[in-house]
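One structure follows; several queries about it will come next.
Note that one protein chain is taken out, while the other chains of the complex remain in position.
And now, subunit A:
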Amino acid sequence: MSSEPHIFFSDVNERQGSFLRRTMLMGGATALGGLALVGRLAHLQLFKSEEFATLATRNQFNFRQVPPPRGLIKDRNGVVIAGNRPSFRVLVVRDETKDLDQTLDLLGQLLPDTLERRRTIIREVNAAPRFSPVPVKSDLTWEEFSKVNLHAAELPGVMADMNEARYYPHGGAYAHVVGYVAKVSDRDVQAIRDKGEQPPSILFNPGFRIGRQGIERSLDLDLRGVEGGRKVEVNARGRVVAEDIAGSRPAVQGSEVVLTLDNDIQQRALEVFGEEAGSIVVMDVRNGDILAMVSAPSFDPNLFVSGVPGPIYRAWADYERRPLLDKALTGVFAPGSTFKPVTGLAALAKGIDPNRRITCTGGFYLGRRFACHATHGPQDMRDAIKNSCNVYFMTVATEIGPDAIADVARNMGFGQTFDIGIGGQKPGLVPDREWRRRNPVRGDANWYPGETPSYAIGQGALTVNALQLAVYTSRLANGRQAVMPRLIKSVGGVEQPPSGDLRELPYPPELLAVLRDGMNRVTDVGGTGFRNSQLGLGAVRMAGKTGTAQARNYGSGSRKSAGRPWAEKDHNLFIAYAPIDDPRYAVAVIVQHGGMGGGTAGAPRAREVMKVALLKDPEIRRRIEQAGFAETEDPGAHEAGVLEDAASDTTPAAAAEAPLITPAEAPGTPEAPQ
């Protein structure tokens, strides 16, 4: 081979020529390729650079929402009813976890209860944006919190922090009136969309809570505040590397809401119910401020903040005494004998002489016999209220007719709702001929005369709620003005008006004075409410009216409540105001299925609550102290025992053992109402 010449010229020329041509082509192609890249660069960097700059900024900066602290709700004296407390919580960021399952396994070793809710947690984490932290457990103890922090290095994507959670320091006392907050549900969002509005983005913040009931719901927008934002620079893993202070704005706390409620009265009002069900409303008769509004039994609204565990919610929902129902506003009851002053006022307004005597023979006849609970003999209006004589009011009612009664009932506050800032109120029903025309019974649109006697004593189609009873009592006690209730004292420092214009009552004050005379006698010696209406505050005394409302039709059977199941007992009502000589406070009590006789279950509760209201009033307190009430007779000493019976659990046996409250065993004191 080595003998061959090294260069064959023809070959070289051909190979070299071809190579040179091809290399020129390759060089050209490379240059063209470079040119194509430059063209692409120009396209991206010169013509579309603004678009990409926006995208880069969107990558780089993140607007982190800061949920605003919710506005406080306070009572009239500044006691916090709904506040915020710090809560330690654990959050998971999906994008920072290597493997969500594995992370949750590890987390489960630290916080065993996250294992139970594992499926919920996975669903929530997957539903949230990739970089967004999702709370998986709130309200950690300090121990748990530090444990999670200690193991943070082994748990990528898990972090522990502190936020604010809604807190109701008084538990169930305000559960119905103030309501509660809860997680935002799809229904909340849908409701906003249905109104044609765009739901605010804060709603989708996992830590945000929306007002669900009561004041929390009706003033939600005021309490919510304005969310803040932190303009932060984040890296690709969503970790914050810097914060742009100038681009951030702080969250603004929601407005402070002050209610007219008084914490001491409210607490006492719930306390006196014990295990009984019902409602108490306390009002200032001078201006309509609601000092207490309670529905019993109650529930702990704090549980709703983080979500009520299923079994507890079912227990609440299934309990026959209905803790979740607001009995003060959405429960309607027949007022029973507490309605008699309305009938009386209607009669007086129609010109019937209050001194006219009507003889009670134990029954009233109109087609059939309407029984009275005793034979009272001749009665004027004041006596009839004192003794709660059915015959008297049935007689006058048949003389004036149902429309006159309905007219007065409406003027006194029945058959309507009040704009006190809580929705869902039931107006109840004030029947009259017009109502009957629109709601005929078996085709008969005429008011049947036999309906009037029942109407006169607060039975029949008539229904009222506890707030209406309190408004009615306040107007009776006030004597001149149709006071309107007010629950929200101020929002964000702005004083709120009462729920309506203040009007004069369309009745001469002398007429109302007659009824008040009668109610004073109810709580005086021999009255139906005497035993349980003594405040023991010397000259400061309480006037009232008892009431029993049938919860069912007794037919010819016994009306006694003792021995009956709870749900078959009568509702027990009591309305009261005090002091008698210068009325300031009105109380309306409804004890659901509290048993017969307004003096037994209703009156002692009204008395206890009234005492708190009176003793909190500095002027009244001064007056009592000046008179030296310690020396005055104090029936409350033994009455307290009765209250405990009533408050704890009036089992039929216990009621029977208390001799003074059973009319059958104490015939000398006509305790029984109606």
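Things to note:
Definition applied: a residue touches a chain if its C-beta (ideal position, glycine included) is under 8 Å from a C-beta of that chain, and two chains touch if they have at least 3 such contacts; residues count from 1.
Operating definition for what follows: contacts and distances are computed from a predicted model.
Candidate names were "ABC3 transporter permease protein domain-containing protein", "Universal stress protein", "Peptidoglycan glycosyltransferase MrdB" or "Anti-sigma factor antagonist", and the UniProt protein name of the unshown chain is "Peptidoglycan glycosyltransferase MrdB".
Residue in contact with the omitted chain (choice from A:S49, A:N77 or A:T375): A:S49.
Listed by residue number, the positions of subunit A touching the unshown chain are 1-2, 4, 6-7, 11-12, 14-16, 18-20, 22-23, 26-27, 30-31, 33-34, 36-38, 40-42, 44-46, 48-49, 51-53, 55-57, 59-60, 130, 233-237, 241.
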